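As you look at this complex, bear in mind that one protein chain is not there, while each of the others sits in place.
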Amino acid sequence: MNSTLIIQSLMAGLTNSFVYALIGIGIAVIYRGTRIINAMQGDFAVIGGMLTVFGLVSAGLPYVWACALGIAAGAASGLLIDVVCVRPMIRRQADDEAFLLLTIGLAFTISAAVLYIGGREAHLLPGIGGNGTVEIAGAFMSVHAIFLIAISLLVVCGLWLFYRKTIAGLSMIAASVDPDGATSIGINVARMRGYTFVLGGAIGALAGILVTPLISVSYQMGLGLTLKGFAAAILGGLTNPLGAVLGGLVIGLSESLAVVGLSSGYKDVVALTIMLLMMVLMPNGLLGKAGRRGG
Amino acid sequence: MSLGKRIFFGAPALAMALIGASAAAEPVRIGALLSTTGGLAGLGIPQRDGVLLAQKLINANGGVGGEPLEILMEDDGSNPDAAMTKVNTLVHSQGVKAIVGPTGIAQTVAIGSVTQPLNIPVLAFTGIGPAVENARNCVFHMTPAQGLNARALLSYAKEIGAKRVGVLHDSGYGQVIWGVMSKLGDEFGVEFVQVEKFELSASDATAQAAKVKASEPDAVIVLSSLATPFRNLRQVGLTAPIISVHGTATYEIVKAMGDAADNIVHAEFLIAEDPLPYQVEFVAEFQKEYGRLPKHFEAAGYDAVMATVAALKRASSNAAPDALCQEVRTPYQGAFAQYDFTAKDLGGLTLSSFSYSLLTKGKFSRLPFKASQ
Amino acid sequence: MTKTVLNGRLAFAAVMLVGLILPAVFERHMVDLLVYAGLYTIAGLGVGLLLGQCGIVNLAQALFYGIGAYASAYSTVTLGWSPWSGILLGIAISVAVALVIGFPLLRLHGFFLALATLAAGTIGTIFFFEWDWLTGGTLGIGGLPPLSVLGFEFNSPARFYYLVWAVVIILLVLSSNLVSGRPGLAMRALRDSAPAAEVMAVNIHAIRTKIFALSAGLGALAGSLFAHYSTYVSVESFTVQRSIVFLLIPVIAGARSIWGTVAGALFVTFVPELLSGFGDAHQMLFGIMLVLVVTLMPDGLAGIPARVARRFAR
Partner (left out) sequence: MNTVMTHAPVKSQPLMALRGVAHQFGGLVVLRDVSFTVSRGRIAGLIGPNGSGKTTLFNIASGFLRPANGQIFIDGRDITAASVQERSRQGLIRTFQTPKVFQHMSVRENIEMGLYATTGAGFLASMLATPGARGERARIRRDAQEVGERFGLGSHLNTRAGDLPAGQQRIVELARAYMTKPRVLLLDEPSSGLSSDEVELLRNWVRTLSNEGITVLLVSHDMGLMSVCDTVHALYFGKIIASGSMAAIQADPMVREAYLGG
């Protein structure tokens, strides 16, 4: 074991951290806006990645437009799910469990639909800034990974501003924290929930587009992404996008150190055990914010 | 009522027309149990293509002694439980004479407990596995045993003078091969300087790849059926040669490797760009039927049906299963390689069965090297 | 009142009679599927007790199913014990594991508990994979002996059918007793209102932990029976996907219904088989059916009679 190896592992871990964080951010956004845990957030990523591949390769669109198509597809799926499934269930006041079962069922369905329509192959996208790598202290990091980290941070900043400074952002929070109160001051709660799903879907799709050049996109990768993203979000206190980044870093870095120090087969055991310990011992997340138990 | 999925090409009518049969010919039934969905579908689907091609050609040329060949196609979803259920259906309800498949090792081990007591021949797309299989003399193996795969890879490492070798393997297929390879280092003068495993479901193995790279190996052997490790090895800047087992020598996986695919060496069997004389006919027929080049999994599927039919033709049409099993047990020249089903490993492949290919821009080209015992 | 009771008994007797003759009239493949439906009823019953009576979503049942199967496989094939002791060992280990992980995790609720069980199940699958000295890893363990009672071997689907469904009926009766008895009352009470149940002196954490252990024991029993039926076990059978299938059984059936579990188990074994005729589309169709059930039928299949009755009453 040498220092180059540790640096290399940390950089691999750093990249993974932001992948988990991006999924976690989407989960946090949807939980914050609807009090629903979305077990198909990883499948928004699959939709976004697949549609971008379709736009770029099959439809021959320029890269930017293909990405726009992917993000639009994620947003549209979010809206569709809200209108078709969530709305009727809210109307009959379904339990927490029912929403979880719904999103698990949707994850299963979307994965199967992508398999049916798009096939079982894994697809790659060219990286942003090309497929090159940069060398840092003898270790390598792809240029795209640096873009991924930068864009993730931009998303977090954007969300921070959105939720604090814009009417829409504030209304979306109000609608979930106190639906009756929000209604009484003229906020359309159902519409805000729709916006939340659109936002969550778009962030999920963006995550998918950003990870595809690194790990490729295929129909069955959704659930795995969701679980790691959820771990990141939980560590961050579940409603806080910045917290999800912090959570992602803890999960991603401890995983990569587990590979160096332990057998790599137990990588996920380490990540998930951290998540379980956090849930039991620090139920409000690393940042200690409230609003963890709600539902 | 059978709920199973049946694929039955409209060939019997054609076959009857060709041979001018007067009596309604009772089809000869064999089962094909493949993993066409689930984790092994990347292997099962090409095997199915080969199986269907063989069936079509056989029925176009008079079937099995005048009777059409019917293949009952079942998918085990890459799941050994499902394989057990399906094999029971094929054997007990459908009365198939032989089984082509399964795709996976676990499935092969599982169904052997059903077919062996009945002496029903099974032509599996796996190498001989755990000890229990040694006694199963009607389960034949269309692909090399793990020890042979390991030797083929190490032969090439030795050839290029690699002394320090890194290994990156997945937790499924790769782990099984590594189990055998780990004991062969001394025999080939190779030291395994770093061995790393990643989960079958992993979408990223960069950390493991980094660990392998950090050991500064002369060459890296990859044991996997996934594209992920190749991409990751290149991402961490590995420049040493990569030697890979035949599982990743398919156009589909190579495509998923992206830029990383260049300069990977595979120890494999069918280089369709430059086929060996005994492979030319199969490659031509396949290309005519499907409009693309086959790899060895398609060839194995084709060979399994052809070898079964050859045995059926030698046995009488109502031969008992053990007689048919006896007829399969013979040397057979396939498109995959020269088989010898009388061999102790029930497949008879040897180091000289292997060809070595180099990948350049998604195309395989033949390397001059040939391994010998 | 008495007439409906009589009708109910007659219907029950008729179903039993049909059940008795099924293996004689069905082909082997169907009997095989019915055996799996029986095994899934047992495992799904555990998940259903948690979901329907306590409101707990358990996504770790495949872990316990696996513990049962591997305990049976290892103790009979490697250690040479009798199959029945393997089954007991599997149940004992499962219950112990359930108590150890359930004690801390069952303080969580709702989504969080569900995802915690998902994580626990995923960790379990990794251990099944990594501990290949015990589980045989990818290759699995083969050659399990069939179960036998007084020299009578349950070595064909038809024979095993009677065994597994006898076990199912016993377990369903026991579970119905439990649910209509004092503990069942407490479970349903805490599901409806935990604070009010606490006021009635219900120890919420203790009762949730007990039912989790019971569910794990049922999972292990199903796993052991599966191992002896299939005579072969490998890690593929104990993945998170299998846990999701187990969870779907009570969801489809209507989680509160004990006897409905049978309908749920028949659904998850037969419907994919029927849909498999659609080729690659079948998984998608199955998924859409699930989403429709969750979205439109909160009480699952068990809710259909009530719905029909309501429609006619109008």
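Here the chain labels run A, B and C in written order, and each chain numbers its own residues starting at 1.
The definition used in the following text is that a residue touches a chain if its C-beta (ideal position, glycine included) is under 8 Å from a C-beta of that chain, and two chains touch if they have at least 3 such contacts.
Predicted, not measured: the structure shown is a model, and the values here were computed from it.
Visitor: Can you list the shown chains that the absent chain is in touch with?
Guide: Over the full assembly, the chain not pictured touches C.
Visitor: Which residue among C:A196, C:L274 or C:L296 touches the omitted chain?
Guide: Considering the complete complex, C:A196 is the one touching the chain left out.
Visitor: Could you tell me which of C:L88, C:A186, C:L247 or C:A265 touches the chain that is not displayed?
Guide: With C:L88, C:A186, C:L247 or C:A265 as choices, the missing chain is touched by C:A186.
Visitor: Using the definition of touch stated at the top, determine which of C:S94, C:S175 or C:S215 touches the missing chain.
Guide: Answer from the full complex: C:S175 touches the omitted chain.
Visitor: Identify the residues of subunit C touching the omitted chain, counting contacts across the whole complex.
Guide: On the side of subunit C, residues 174-175, 177-178, 181-186, 188-189, 191-193, 195-203, 210, 214, 256 touch the unshown chain.
Here is the rule we use: only the chains that are shown with their structure count from here on.
Visitor: What is the shape of the graph in which nodes denote protein chains and edges denote touching chain pairs (line, ring, star, complete, other)?
Guide: Per interface graph, the chains form a complete graph.
Visitor: Among all residues of subunit C, which ones touch two or more of the remaining chains?
Guide: 126, 129-130, 280, 283
Visitor: What are the residues of subunit B that contact at least two other chains?
Guide: Those would be 171, 199.
Visitor: Which part of subunit C faces subunit A closely enough to touch in the complex?
Guide: Checking each residue of subunit C against subunit A gives 51, 55, 57, 104-105, 107-112, 114-116, 118-120, 122-123, 126-127, 129-130, 240, 244, 247, 251, 280-281, 283-284, 286-288, 290-291, 294-296, 298.
Visitor: In their complex, what parts of subunit C are in touch with subunit B?
Guide: Subunit C reaches subunit B through residues 27-30, 32-33, 36, 126, 129-130, 132, 136-140, 142-143, 157, 226, 230-232, 234, 236-237, 273-274, 276-277, 279-280, 283.
Visitor: Flag every residue of subunit A that touches subunit C in the complex, lowest number first.
Guide: So the residues of subunit A touching subunit C come out as 37, 39, 84-85, 88-89, 92, 94-98, 100-102, 104-106, 108-113, 115-116, 223, 227, 230-231, 234, 263, 265-266, 268-269, 272-273, 275-276, 279-280, 283, 292-293, 295.
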